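Each remark here refers to the structure printed beneath this line.
Up next, chain A:
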Amino acid sequence: MLSLKGIVGGYANTPIIKGIDLKIERGEFFALLGPNGSGKTTLFKLITGQLPLLKGESIIDGQALSSLTALEKAKKIAVLTQEAHVSFDYTVEEIISLGRYPYQKGFLKNLSKKDYEVMESVMEITKTTNFEKKPFRTLSGGEKQRVLLAKALAQEPEMLLLDEPTNHLDIKHTFQMLDLLKEWQQARGLTIFAILHDLNVASLYADRVGLLHQGKFLEVGDINTLRKEDQLEKVYEVQVKTQSHPAIPKPQLLMTPNFRETPECKDFFQSYSIEKNEKYVHLTFEQPLRTISNGVIGDGIQWIKHFCNFHVEKHYNCSEPDKDIQRWMEKHHIPHEQSVGMMTAVNLEDVIVSKKRVGDNHSIMAVVTAGTGNAVDISSKVKAMEDVKIGTINTMVFIDAHFTDGALVNGIMSATEGKVRALQDLQIKDPLSNTFASGTSTDSVVLAVTQQGEKTPYAGSGTLIGKAIGEVVYEATTNAVKKYLKRVKVNDNS
Partner candidate 1 sequence: MRNSSTRKFSNRKIIWLYVFSGGFVLGTALLGLLVSSVSVPIPTIFHIILNNSINIGWLEDIPANVESIIWNIRLPRVLLAFFVGASLALAGAAFQGLLRNPLADPYTIGVSSGAALGAVIVLFFQISIVGLGGYTLPVLSIIGGFIALLIVFGLVRLSSRSLAIETIILAGIIVSAFISSIISLIIALGDRDSMIQIIYWLYGSVRMRGWSHVQLLIPFMITGTLILLMHYRELNALALGEEAAEQIGVNVNRGKILILIGASLLTGSAVAVSGSIGFVGLVIPHLVRLISGPNHRHVLPLSLLTGGAFLILADLVARTIIAPKELPIGVITALIGAPVFAFLLMKERIGKGAK
Partner candidate 2 sequence: MKKEIFKNWGLGSFILFLTIVLLTACGTPNEEEGQANNTNTNENANEQVDNDQTEDTADQSQFPVTIVDDAGREVTIEEEPESIISIQASITEISFALGLGDKIVGVSDFCNYPEEAQSVENVGGQDMNVELILSILPDIVLVTDYHHNNHGEILSQFEEVGIKVVVIGSKSNFNEVYESIALIGQTTGTSNEAEAIISDMKERHEVLIEKAEEITDKKRVWVEVSPAPDIFTTGKGTFMHEMLESIQATNAAEDHEGWVMLSEEEIVQLQPDVIITTYHTEDLQGEVSSRDGWTEVPAVKNGQIFDVESDIVVRPGPRLIEGVETLAKLIYPEVFK
């Protein structure tokens, strides 16, 4: 569709764009990315022809762009910029009709029936029909941008050039607008070339991106280019962390500010409060901790301040456990958005807290409630029964250390290994297969790390910290199970 060959250009003979080759395929959505001053707008203007090329050529459909008249160009390319200034009180309809300029024929250049049809269809799509008679000046920013988009689409372009079209729009209008463009792209094979400010928005909508740095492309590729954190950090000079969007397989970038609040350096074991009663165990930390968990709420990798373990009846109806936990938390004024919540039927009096210091810098604490009524051997061939008795091991591990995401997973492994080992040593058996149990059917675990001190990339059993995790969990689980067994015995005897 459009190919740029060795383009050099800029203002007053000092080239800002220093040689760019790019091929844009028909029907694709190409996003031009780059920090301020990288030359995005200059490149844009070189393509629209607002600035002259110093070297190279841009070719559209086999023709040099510079050889086309403004009129011919307007039939192929429409442009939408962030500016929305219109003089005089033109109505929306009149503005949109300007998009038909390249198609008007005859001496009087009246709008033809076809023109009106096109205008109506673009107004419909951009949802501007209901204010077509209103003066453009009286519209809101989002409405204005939609009208200008309608004007651009009325040109029936093969290609749409956008210069930060959503700059002045709020989130709702940004997504509305881009959804609309995407729809048009897919329905009509429209080619879109857009400067986008927001890398995450670009990742969500673009098919390909080009990363511009000091007038040259650092890389052109699909959106996974955005996963290259080092490259982005170099270009934008900001600490970037790439993650996947939780719902769709696209990268999303998280930027880390250089500015950081430095919390008071308190002893780890003094930095939390614990509340224990027969309904729940609730630990509150002064600072949020980096957590990985499979709690009923607060699952995944998060930053969490509150850690709760609720007591439920043996025959608790677990159709909506997350809602129930949220309700309970509300009742006790615990902010559930910042909490990990677990449930257990175990008597909460039997909660075990084990602490351990590792070296000079690290401390570990495990909070465990255990019941082994549903003990399961993960390797057993016997099918788990549908109707399970209550009995679960909820493990909370709090660590004063700085873990990478990988270390968090390591930590979970270490904790699990500790738990399994404890069950083995206590000779807990799967009641169905009568083999040694590796856990219970509904175990929960949370690993929470303060992220203070040196970064630790590994927390497996081969490391000091990993080993310590295993040890603490082993100790706490052993004690908790023992307490549980004792209570069961007492109950049985009585």
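Keep this in mind: contacts are C-beta pairs under 8 Å (C-beta built on N, C-alpha and C of every residue); 3 or more make two chains touch, one makes a residue touch a chain; residues count from 1.
Inclusion criterion for the candidates: all candidates are chains of the complex that A comes from, given by their letters.
Please read these numbers as outputs of a predicted model, since none were measured by experiment.
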Touch assignment for chain A within the complex, options 1 or 2: 1
Contact footprint of candidate 1 on chain A as seen in their complex: 48-50, 69-75, 77-79, 81, 83, 85-91, 94-95, 98-99, 101-102, 104, 109, 120, 129, 132-133, 138, 151, 155
